[in-house]
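Got a structure for you, questions after.
One chain of protein is taken out of this complex; the other chains stay put.
And now, chain A:
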Amino acid sequence: MTTTQAPPPPFDPELAAALNAVADQMPSSVTPELIPLMRQGGGALAQLADVDLTRDGRFTIEDRTVPGPDGAPDISLLICRPTQATGTLGCVYHTHGGGMIVGDNRSGIGEMLDWAERFGLVVVSVEYRLAPETPHPGPVEDSYAGLVWTAAHAADLGYDPDRLIVAGASAGGGLAAALALLSRDRGGPALLGQMLIYPMLDDRNNTPSAIQMAGLGVWDRTSNQTGWGALLGDAAGGPDVSQYAAPARATDLSNLPPAYIDAGSAETFRDEDVAYASRIWQSGGRAELHVWPGGFHGFDLMVPTAAISQDAREARLHWLNRLFNA
């Protein structure tokens, strides 16, 4: 069968305008040479400058060092506990985004704190080691070690272990999906849910959306190759990639905690994210899928004021509300 490449879906107007305004600061294609620059905060995936994580005293903030994976260094967990919550607390264990190559455990923490205030959650965000200095399985094993510690210390942290979810965006979404697989396969912590925000799931990097969006928007196919290449080296896209590195590789998606998956229609990850949800359903599992028309990768982080970003965040809250207040 021959295929002609269809044009990409148009960006949402407000997102297109924002992209237009900051185009010179937002290379669609991140190459390995750009990794040091991005880590300095100059690139597209730089996190917000340090903000007041206590939110005027509504959270206590602690960086706790806990054991890492066997034979690996200790890891640091950012622990944010709500001071005014009443009733039984839950916990969101957060794996940050940044293509496996940039970011820290403060990245993307704002939305976690929003959820924590709304639903009474302790936020734990793991500082996993980054690729390429630490290739697979370092990042996911660091993340899993932190999850195991967090689950074992539920009483210490003051939350109900039956109300523990994993959540992450982009590479962090991929890690969260991998944590759900690892917990299932190793008999690890029971999870109430997995929140996968436009997750990075498939190292093969060859879906129609990846091809369609090459050179466009945010985190295009080249950027994705940079991320997977850093994590997996030459093995990326090959036959022997672990499902815990790239959850799209998993052959069994049954018996997983309920998943929330979202993506933009105009991003590299669209098709792998839709496929992941479909395969969970095909395995008899529970998943909720939202594809936001005209959304580029990370649209709600970059343009939180846009109408579609507000809707995307609202939809996540609705799911969390059903999960925690069922």
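Simple rule for what comes next: contacts are C-beta pairs under 8 Å (C-beta built on N, C-alpha and C of every residue); 3 or more make two chains touch, one makes a residue touch a chain; residues count from 1.
We adopt the following convention: contacts and distances are computed from a predicted model.
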#### Entry: Chain excluded from display, named as in UniProt, from "Mannitol repressor", "PucR C-terminal helix-turn-helix domain-containing protein", "DNA-binding protein" or "histidine kinase"
"PucR C-terminal helix-turn-helix domain-containing protein"
### Task
Kindly state which of the options A:V140, A:M302 or A:L323 is in contact with the chain not pictured.
A:M302
### Task
Check each of A:A18, A:L78 or A:L130 against the chain that is not shown and name the one that touches it.
A:A18
### Query
Footprint of the hidden chain on chain A, which residues?
10-14, 16-23, 25, 44-48, 107, 298, 301-307, 309-310
